[in-house]
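As structure tokens, the structure follows; a few thoughts come after it.
All protein chains of the complex are present and in place, except for one that has been dropped.
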Amino acid sequence: MKFSGSHILSVEQFERADIERIFAVADSMEPYALRQKVTRVLEGAILGNMFFEPSTRTRVSFGCAFNLLGGEVRETTGFKSSAIAKGESLYDTARVLSGYSDVICMRHPQEGSVAEFAQASRVPVINGGDGANEHPSQALLDLYTIQKELRDKGRSLDGLRIAMIGDLKHGRTVHSLMRLLGLFTNLQVVLVSPEELAMPEEYVELLRGLGHRVDVSSDLANSIGHVDIVYSTRIQEERFGSKEEADLYRGRFRLNQAIYTQFCEPNTVIMHPLPRDSRSDANELDNDLNQNPNLAIFRQTDNGILVRMALFALILDVADQVDKFSRPVNWYHSRTF
Amino acid sequence: MKFSGSHILSVEQFERADIERIFAVADSMEPYALRQKVTRVLEGAILGNMFFEPSTRTRVSFGCAFNLLGGEVRETTGFKSSAIAKGESLYDTARVLSGYSDVICMRHPQEGSVAEFAQASRVPVINGGDGANEHPSQALLDLYTIQKELRDKGRSLDGLRIAMIGDLKHGRTVHSLMRLLGLFTNLQVVLVSPEELAMPEEYVELLRGLGHRVDVSSDLANSIGHVDIVYSTRIQEERFGSKEEADLYRGRFRLNQAIYTQFCEPNTVIMHPLPRDSRSDANELDNDLNQNPNLAIFRQTDNGILVRMALFALILDVADQVDKFSRPVNWYHSRTF
Partner (left out) sequence: MKFSGSHILSVEQFERADIERIFAVADSMEPYALRQKVTRVLEGAILGNMFFEPSTRTRVSFGCAFNLLGGEVRETTGFKSSAIAKGESLYDTARVLSGYSDVICMRHPQEGSVAEFAQASRVPVINGGDGANEHPSQALLDLYTIQKELRDKGRSLDGLRIAMIGDLKHGRTVHSLMRLLGLFTNLQVVLVSPEELAMPEEYVELLRGLGHRVDVSSDLANSIGHVDIVYSTRIQEERFGSKEEADLYRGRFRLNQAIYTQFCEPNTVIMHPLPRDSRSDANELDNDLNQNPNLAIFRQTDNGILVRMALFALILDVADQVDKFSRPVNWYHSRTF
């Protein structure tokens, strides 16, 4: 795809070469994210960070990524008090707001709304999540993390073995990830969920049709033994008839250090889209994994900065100029990934 | 008036020469708003953007205007959790906040509050709307838009023919615009509204006393036939006894492409202070006008950036230095007004 001036709305717009380009640019952003250097390549540019639904993590990540390229961020959060709530169309909102900034990130509770907004926008729009539909930068940072974790072991995305666990029916994260994985070769995917929360057949067929091996299971212990990545997601209480029923399910898809040690290969990488519920009865991804070096959940969010910097650099066409506008860092920093 | 260090609280503080100065500076901001150049003239300066009442459009417009001059923006939104709600006086709020920034924009639901705040402030204050009272930057951007639209046809504000439509009783926008129009000569103004929502006599008298022709009507079709500008505003449901009554009125002051074609001169410019209600039963300014090149509503919001940049440049006394701190733009842009 041509990145310059393009919207980023869906993972479906990427081919393998596009992914590789994004990841190469993301790699080149590391010195800036690590505060080894500062770049001012986007000094004077403005990001309109429009979050019509709350998401601290994604909002701040986009904002910081833009700041790290030297640009400014103007933010809008909330929905109730916005003109949209008073009957303004997405068309009007887009025409107006795209007159203010150079690029827009938008999260909106309604499926398809960001694409509709983008159509009327005069500047590139990045989808920061539109309801149950898409959240492409999350899928990219997940895939980028998988690639980096494998690369440290001399491997690549081709040949990846991955287990996805939890609510695979409702999670847009795992759906988008499935689609991106389809761009690579020779995968082994195990989908572990309660039957009621199984991955939609569409995605299973997609990967199988591309020649990948996809197994479906509802038994955690027997599914995580021979994979490179365990990608855990939340089982949400509201999907079930009662808290008791949900608790039953949650317990069965819980991962903790004891389960990891008993069932996983050494160095199996643990991922999660976050936030993780750390309350004692959450039974999701236990805190006793925090010291496990294979817990990659915070490397995921760190990588989110790199991937979002890369997206901005590509759609604003400055990827090749970042270093030209760089200089040393003056202040204290001891950051490591 | 002397702009340097002054508050911008009301359109009443401007004489014709002041308007012309603001508009000349606004014109000079266009290369920056179009991203043909970047300026850093206000690098290091801070705008305190204090919105004690929600207004995404105005807030973001002021913020972006300041960023486009190179300055930083610190924002406060909401009211309930503010110290004001806990009994802090506007005097105290102003003394404190004016110690933080170089200039303040303030919106507040209470009439006169921004002027009271400005009196205690140690830095210049721009009124971003104080209840039903004033919103001077909106009136300026409306007038600036009219002037630009006329200029493209070889005309000027002197001799302008304008119809204002809708709720002319409650709209602070049209009141302020009436006052500014009084600074020019030889105008023809048609005021079209339900009788209950007529323009207050004070403004009618003002313009007539200055020698302008002012007609009052409640018949849309016969009022928009010989004007340069149709300025439409919303008929608000809450002004009437029932939704049914309001709907009746709304239908009578609706503008769409068919009505435009039948009754207006070719090239009559359509304006609206926005947001426009685009719900199917709004009967305000129909979406089928969106492809009409004379629909200037988004040029209005674009012009808002220029006018607000001009106000900042004038009151912070950098209008003549903007170009000195300019340089080329590095990134992708395809912006046109």
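Each chain gets a letter, A and B, in the order it is written, and its residues are counted from 1.
Just so it is clear, contacts are C-beta pairs under 8 Å (C-beta built on N, C-alpha and C of every residue); 3 or more make two chains touch, one makes a residue touch a chain.
These numbers come from a predicted model, not from an experiment.
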Of B:41, B:174 or B:187, the residue in touch with the unshown chain: B:41
Among B:88, B:111 or B:265, residue touching the chain not depicted: B:88
Among A:21, A:40 or A:239, residue touching the chain not depicted: A:40
Which residue of B:99, B:200 or B:225 touches the chain not shown here: B:99
Hidden partner interface residues of chain B, rising order: 4-5, 41-46, 48, 72, 74-76, 81-83, 86-89, 91-92, 95-97, 99-102, 122-124, 315-318, 321, 325
In chain A, positions touching the absent partner: 35, 38-40, 54, 56-57, 59-61, 63-64, 67-68, 70, 72-73, 75, 274-279, 282, 287, 290, 297-298, 301-302, 305, 329-335
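As a convention for this text, only the chains that are shown with their structure count from here on.
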Euclidean distance of C-alpha centroids - chain A vs chain B, Å: 40
